[in-house]
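Here the complex is missing one protein chain, while the rest keep their positions.
Every chain is named by a letter (A, B and C) in the order it is written, and numbering of its residues begins at 1.
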Amino acid sequence: MSLEEQKQVPENWEPTILAFCCNWCTYAGADLAGLNRMKYPENVRILRVPCSSRVNPQFILRAFQKGVDGVLVAGCHPGDCHYVSGNYFTRRRFLLMQRFLEYNGIDPRRFQARWISGAEAGKFRDTMLQLCEEIKELGPNRKLREVK
Amino acid sequence: MSQMQEELRQKAKELLEKGEVRYIIGWGKGRFHHRPPIFIYQAEDVDKLVWDEYCVANLGKYLLDDKFPEGKIGICVRGCDSRAVVRLVQDKQVKREDVCLIGLPCTGKVDQEGRELVKCRDCMHRNPPVYDIVLGEPVEEKGNPDRFKRVEELEKLSSDEKYEYWSNVFDKCIRCYACRNVCPACNCRECFVDQYRVGWQGKQKNCMQNQIFGLTRAYHIADRCIECGECERVCPVGLPLMELNRKLIKDLNSLFGPYEAGVNPDVKPPLGEYRLEDPEEYM
Amino acid sequence: MRRIGVFVCHCGSNIAATVDVEKVVEAAKTFPGVVYAADNKYTCSEPGQEAIKKAIAEHNLNRVVICSCSPRMHEATFRKTIADAGLNPYLLEIANIREQVSWVHTDKEKATEKAIDLARIAAAKAAKDEELFTSTIPIEKRALVIGGGIAGMQAALDIADAGLQVTLVEKESSIGGKMVMLDKTFPTLDCSACISTPKMVTLSQHPNIELMTYSEVTHVGGYIGNFEVTIKQKAKFVNHDICTGCGLCETKCPAKVTSEFDQGLGKRPAIHKLFAQAVPNKPVIDKNSCLKLTTGKCGICSKICPVGCIDYEDKDKEVTKKFGAIVLATGYELIDWTKLYGEYGGGRYDNIITGLQFERMVNASGPTDGKIVRPSDGKTPKSVLFIKCVGSRDVNKGKSYCSRACCMYTAKHAHQVLEKIPGAKAYVSYMDVRTPGKGYDEFYMRTLEDGAVYVRGRISKIYPEGEKLISLGEDTLSNSNVTLETDLVVLETAMVPNPSAEKTAAMIGVGRDKDGWLQEAHPKLRPVETNTGGVFLAGTCQGPKDIPDTVAQASAAAAKVIGLLYKDELETNPMISKVDPQKCAGCGFCIEVCPYGAIELVDFPDRYQGKKIMRKVAQVNGGLCQGCGACTVSCKPGAIDLLGFTNLQILEEVDALCR
Partner (left out) sequence: MQFKKSDLPKILDSMAKEATVLAPMKVKGNSKFAPWGTEGELDFGAQNVLLPPKDCLFPQTEKMYRFETDGLKVNDFEVINESRPTVLFGLKGCDMQSILCMDDVFLTKGYVDDFYKKKRDDLLTVCINCTTVAKECFCDSMGGSPNGHAAADIQLYDLGESYQVKAQTEKGQKAVDSWQQYCNKDEGEIKEIACELKVDMDGVPEKLAGMFEHPIWEEISRKCVGCGICTFLCPTCYCFDIDTTKDGAEGTKFRCWDSCMFSEYTRMAGGHNPRPSKKERVRNRFLHKLEYFKERYDKNLCVGCGRCVAKCPVNLDITSFIDQVKEVASHE
C-alpha cells in the first residue's frame, strides 16, 4: 500500500491514544480529573507505571507497531519526582527519542511527553483534549504499523 | 605504509618474545584484497601481520571472545579500534590492564577498487586517542569532516518522505544481524531480538519488524556509538545505517553538550546521567 | 495454566450509569485465559469481597482482575481480599473504570467500549503476574547522629527520650556547635549559652546517649535498619576517664595559638577545652600546636596534672558499630568572603569583621568580655556598618540563595550596638529585609525605632581613611550615592555547607544540591528524609536555617527515626527490580541511574569458554530499591526488570490495548 492509499481515513474512525502515566503524579492527576467529573474524549487508554522513567522507548515503538495513533508519556514535574531523579532521565531519553522518531517520519505530534502533577486535573484534561484533537487531525497512523 | 608494517612486525615480535603479550590481534592476508583479522601467538608468525590500505575490519570486538585472558592481549588499534576498546572498558567488558594497545595512526582505508571507504571519509580520530604503544608519526586529523551533512539533508524532508525513505531502506534488511555482531557498542550477553519470551521483536522478516529492529538497535547504542562505521560496511544489502546513528549523535550533542563516545575513558555516556538545566519541552 | 477471574463493579450507579456493566462481563469472558467473569453492585463491600473469595474457590481462579475505581483507592483492599482467599496478593490487577471511564465520559456506548479495553489490558497483564513476596529485614535499634550542634543535640535527645539508643558523633572536642558561640538569640534576646548548655549537659548525662566527641565517621556500609559505621576517635592525648577537668593544664600551657572558637579574635593554649562550658568539660591536646608533640620538648601539662591523665602516646582509634538509622546534622560554615570581596579589602583591614566574630565579641564570655571594640586598636567604635547578603543572593560573587537568618541577626547586631554603646550609630546596608517569623518583624521594627539606619543598596567599595573605614554605595530608594564613614564594618556572610559534609554524604549515598546542601527526598512532602532509606537530615546541613527551624527539623528527623526504629523488622516492597544474572553483562549502567544506590556489582560464578570464572553482575539491594524502574530502561538487554511491572507485562498491555 502506498502512503497515499494509506491516508484514506476509514469512516467513523476514532484514534487510539496510549498514555503512560506515572503512579504518583499524572495517574493521580487523572484520578482527580475523574473525581471532579471533568470530561475528555474516550480515545485515551492509560497505562499505569511507577515512574515515567520506567517507560522504555521500545514500548512506544511497540505501540505504533500494534496500531496506536498517538502516545503520551507523562510524569511528575522536574524536581517533584517521587523517585528523585526518574523524570530527568525520562526527559533525556524522550527528547532524543522524539527527534529520532521524527527523523524516521513519525509526526512529532503523535508522540508527546508532559509533566502533569497530581493536582493538575485541569492540565490532564486539557492535554487529553489537545492530544485527541491533534491526532484526529493527523488521521490514522500507518507508519511502523504491522500489517495484519 | 610498508615501513609501518615492518615496524609493526618488529614491535609484535618484541612483545611476543619478551612475553609482554600472549598474542596479538591484527590483520592478515585473505583471499583477494581481504585483510581478515588474525591472531598471532608465536614470534615467528609476525610476518603474517599486514598493515596496508585494506585493513578495514574493527578489531575491538574480538576482545569479547577472551574476556578472562591468561595473559595480556596485544591489539592493533587505529582511531576507531582504540575507541572501541575504550567503550568496552567503560562497559566493564574488558579490563584495561588486560590489553596492550598498539596504536597505528591511520590515513583511511580503501575498497577493492581503491576508493576511500565511506566509514573513513567521516573519520574524526585518525590517531588512536588511547594506546600503550604508538608506531610511526601522528597523522594529521581531518579537522572537521562534515559528518552530519547527510543527516541534515534527510532532516529537511517531509514526514512522509522521511518515512518512505526509511521504509525503502528497511525493506531490504535481511536481518542477518551483522551490524549488531560487528558493533563494539553491542556487547549485551543476550540481544533484545533474541529474547523470544519477552518478545521485544518478532522474528518475522518484514519491513515493520526490520524497522523496529533498526530503530531499537540505533537507540540502544545512541550514546555508545563510536562512529567506526562497521555496521554500514558489513551490511550485505548496503543499508545506510550510520545515517541513523549520526542523527542520534548529532542530537545528543546539541541537546546535552559535546560528546564523543570512546574518546575519553572518563566521560560517561549522556543517557546515564542528567542535568537539572537540560532542555525542557514537556511543561 | 492461568485461570483468570474478572469482577466488574457497578459502584452503585457511579460506574453503572455510564458503563454497561453486563456487556463488560460478557466481553471479559472471551479474553484469553479468562474462565470466570461476574459483576457486583459494590465490589469493595463485605458481600462484594465475599463474592470474589467464593469465586476464587469455586472456579479455582489464580489471577484476579477487578474493574472498579482507581487502584490508588482500593488496591490494598483487594490484595487483602485475594490473600484471604489463599492467593498471593500480587496476582491482582485493577482496571480503573470509574475515575478514568464513567466519571469522565458521557457516551455510554463509547465508555463501555473503553471499559472493555481497560479490562482486556488488565487481564493481559494479570496473565503475566507472578507471585511476589515481601521479605523482612531486622532493624538495629540504635541511631547515629552525626554532628553535635543544636540540630544533632535536639535529634539525639528526642530519640533517646523515646527510649532508643543513640550515638552522637562530633568532630570537635565539645558538642554545642555554632549556637554556643552566639551571644543572644533573636527575637527574644535570650542568652544563647543559657538555653543551649543545659541541653548539652542533659545530653551528656542521658543514659541512652553515647557521646563521641573529637570523632569522625570514616566509613558507612549497609542499608536502612542495618548500617555499619566506622568511627575514628581522634587522639586526645588526655585520658578522659581520669581527667577531672580542673583546667590547671590550660593555665600553664606555654603554646598559645589563635582560637578557632573565638573566630580568630583570641588565643587558646595547645591543651584546651573548646570553651568554658564545654561538654565533656575536659581538655584535649591539639597535636599541631603542642610543643611536646611537635618538638619533643616541654611536657609541662604532664608534670603538673594532679591525676596524671596526660598521655602523649595516645593514638587515633577506630570503632565499628551497627545502627538502624542515621541523622545527618553536619551544619554550616560561613563563606570565606576574603576570597570573593577584593573591593572590601579581601581581609586586609582589621576593622572589617564577620557577624560571627561580632557575636564572639559581644558575648560576655568571649575574647573581649562582651565589649564591642575595634580589633585594630581596641577602641570602642562610635559607628558601625553592617552589610547584609555578603555572598548570599549574588551569583556573581557567591551563592544565589538567601541565607535566611542574616536579616534577623543583623537587626539584633544593630540593636546590640545601639544598646551597648551609648550614642553610637548603626548602619545597615541591605537588599531586602526578610522577617517572616513569629515576632520577627516586630523585632526589626524595634531596631528601627532604636535608631538603626537602613540603607537599601549594596556597598561597592570599602577603604580605610585615617582611623575610619569609608564605604561607598548606592541608596536605591533615594537613587543617590552614599558614602558611609564608620569605625567598624561587620559583614553578614552567607552560610555554606560544612565542607566535611561532602565526604560524609558521599559515604552514605546522600545527594547534594547545586550548592552542596544535602538533598532531601522531597522539598515539600519529605523534607527531613533523604533518598537513602534510613538516613535523615536535621538542621542547616539541608540548607540555611535559623535556630527555631533547625530545632523543629531536628525533632522531625527524630520522629522519623523513632518511627523506623520502633519496628522490629522492616517489610520490603516486593515490587522492586530484579537482575537476571545470565543476561546481565555487568556494565553497571543501572548503577548510574539508580537514585538510591540500591544496585551494586557482585561476583557471579560462571563458565566462560570452558573455564570457571567469576564475573561481575548487578545485584539489587531489596532494602534500598524503591521500585521506580529507571534502571530497567538503562539496561538494553532487559537483564534488570521491575517485578510487578515487567517488560513482558507492559508489552502485553500495549498489545492488548491495540486489539
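One rule holds in what follows: a residue touches a chain if its C-beta (ideal position, glycine included) is under 8 Å from a C-beta of that chain, and two chains touch if they have at least 3 such contacts.
For clarity, every value in this text was computed on a predicted model and none was experimentally measured.
> From the listed residues B:D52, B:E190, B:E260 or B:E273, report the one that touches the chain absent from this view.
B:E190
> One chain isn't shown here. Among C:K420, C:K514 or C:R659, which residue touches it?
C:R659
> May I ask you to list the residues on chain B that touch the chain which is not drawn?
30-32, 34-39, 57, 61-62, 65, 168, 172, 174-178, 180-182, 190, 194, 196, 202-206, 230, 233-234, 236-238
> For chain C, which residues lie in contact with the unshown chain of the complex?
Residues 1, 3, 29-35, 120, 582, 609, 655-656, 659 of chain C touch the chain that is not shown.
Basically, only the chains that are shown with their structure count from here on.
> Touch graph across the chains, line, ring, star, complete or other?
Basically all the chains touch each other, so complete.
> Just the number, please: Cα centre separation of chain B and chain C in whole Å.
Result: the chain centres lie 45 Å from each other.
> Could you pull out the residues of chain A that touch at least 2 other chains?
Residues 57, 62, 79, 85, 89, 93 of chain A each touch two or more of the other chains.
> Listing for chain B: what residues touch at least two other chains?
Chain B, residues with two or more chain partners: 192, 200, 271, 276.
> Across the complex, what residues on chain A touch chain B?
3, 57-58, 61-62, 65, 77-79, 85, 88-89, 91-97, 99-107, 112-115, 143-147
> Residue numbers of chain A touching chain C in their complex, please.
16, 18, 23, 27-28, 30-31, 33-35, 37-40, 42, 45-51, 53-57, 59, 62-63, 66-68, 79-80, 82-86, 89, 93, 125
> In the complex, go through chain C and note every residue touching chain B.
My answer: residues 514, 582-589, 592-593, 601, 608-609, 611, 613, 615-616, 634, 636-639, 647-648, 651.
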